[in-house]
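With one protein chain removed, the remaining protein chains of the complex are shown where they sit.
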Amino acid sequence: MSTATDSVDLVGDEVAVNLVRAALLAALMGAFAFVSFPNPLNPAVPVTAQVLGVFLAGIYLGPAWGGFAMVLYVLAGALGAPVFSGAGAGLGEIFGPTGGYLVSYPFAAALIGAVVHGVDGLVDPEGVSVARLVGAMAAGTVVIYALGIVVYWYYLDTSLVAAIVGAGLAFVPAEAVKMAAAMGIVRSEEVQAT
Amino acid sequence: MLGYEPGDSLAHRLDPRTKLAVQLAFAAAAFAHTDPRGLAMLTGVTALALASARLSPVSVIWGYRFLLPLLAAAVLFELVTLGPPWIELEAAADPLLASYRTLLIVAVAAGYVRTTPARESRAAVQWAVPGKPGRLLGAGVGLVFRFLPLLRRDLAAIRDAERARLGDERSTRERLETVGAAGLRRAFARADRLAMALSARCFSWNATLPRIRFRAVDVPAVLLAAGLGASMVV
Partner (left out) sequence: MLELDGLIHEYDGARAVDGVSLTIPDGEFLVLCGPNGSGKSTLVRHLNGLLEPDAGRVLVDGVDVSDAPVAARTTVGMAFQEPRDQFVAATVGGDVRFGPENLGLDHEEIDRRAANALSAVGLDGREDDRIETLSGGERERLAVAGALAMEPSHLVLDEPFTGLDSPARERLLARLRDLHADGTGLIVVTHDLRYLLDDADRVVCLADGEVVVDASPGDATEKLTEYGVRVPGR
């Protein structure tokens, strides 16, 4: 053997698995950005599945790794991976009209994870009550829209009313659909948490 | 879609850290000087940045066309009022300047996206965030770049299968649920195999970073970043 192997500090299996799951969840969320569905309530604004990714990150990875997954999503997008809406990428998106939403995702996922799992250790999401899951996702949605609207308002120098209408109300109804979808995914047999 | 392409433009030869510094300084300066004169000067800087990346403004606008309706909506909302005088040009001035500012920042960032490969971005992340957190962020960002095309293909295949089986008659919720569940299941299956492969290849905390280094060509760009930063206090 030609290399001195004593100095190599291996990343433990558990950390490696969590890192990889977080990275793949971030990539999945980027893939969701390409998938749009007709909005049942407002056909003019199609639904993209990205926020579903925030829900799933919190629910399946917990507060720490779920939040980390969203940090990876935002960072990879800022550094050029086409993961934002419309396959967008670049640091500019953070300073754009949807920058507030992007910045909110790590906080929202961490909050959802904390409500679903508590702060010590992960639980099996299938065993979590419907009320708790819905409450977690609703709280996450509030964080997303609060930051999203405030940043839109600040960046684009509009009135607050314009920001609420333009960046919030047009999209909020679709979030209920995504919450229902996330509930269905948690209850389906297809996905195993561990 | 704008993405990295190999090349030998000036921007390709710059250190990723230099390019990130220019972007951040540019954004800060643009927020500090959101007035016609400031934005006119920054338009010149943007032209310079795009030229150094050999990127045309048309392809940038095309690449970010999804932002345009959001920006236009902000301007229109302030421009049009629900009663006399119906049109308020003055109220629309601020959102118009802000929207233009957004376009400039996005365009400068597009230069980075086009000219910086994932491995250099990863090295810049680990330079900026030392230690284990930086290693996790750097490795994670690299994996997002690598697996995004794969998972996009997964989702496309899932949707095709779904359409072939059930047509478009199911509700949005049901379709989101099917695509989400199948996508998540495949992503986790890939993750388990990938984690095994990482361990087999000695995934370590103290790995050698990809090469990045400041060179003579970085000097003018660093000065530009410093100038943009200094403009905020002028």
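Letters are used for the chains, namely A and B, taken in the order the chains are written, and counting of residues starts over at 1 for each.
Quick note on the criterion: a contact is a pair of C-beta atoms (placed from the backbone, for glycine too) under 8 Å apart; a residue touches a chain by one contact, two chains touch by 3 or more.
Everything quoted here is computed from the prediction, not taken from an experiment.
Just so you know, the chain we are not showing touches A, B across the whole complex. Checked against the full complex, the one of B:Ala27, B:Ala98, B:Val113 or B:Leu143 touching the unshown chain is B:Leu143. Considering the full assembly, B:Pro117 is the residue among B:Gly38, B:Pro117 or B:Gly229 that touches the omitted chain. Interface residues of subunit A facing the missing partner chain: 1-3, 5-8, 10. By the touch criterion stated above, the residues of subunit B touching the omitted chain are 6, 117-119, 139, 142-143, 145-146, 149-150, 190, 193-194, 196-204, 206-211.
Quick note on the criterion: only the chains that are shown with their structure count from here on.
Every residue of subunit B that touches subunit A in the complex is listed here, in rising order: 1-4, 20, 23-24, 27, 30-31, 34, 63-67, 70-71, 73-74, 77-78, 94-95, 97-99, 102, 105-110, 112-113, 116, 118, 121, 124-125, 135-137, 139-141, 143-145, 147-148, 150-152, 154-156, 159, 171-177, 179-185, 187-188, 190-192, 194-195, 198-199, 202-206.
For subunit A in complex with subunit B, the touching residues are 7-11, 13, 15-17, 19-28, 30-32, 34-35, 37-40, 47, 49, 52, 56, 60, 68, 71-73, 75-76, 79-83, 85-93, 95-98, 152, 155-159, 162, 165-167, 177-178, 180-182, 184-185, 188, 190-192.
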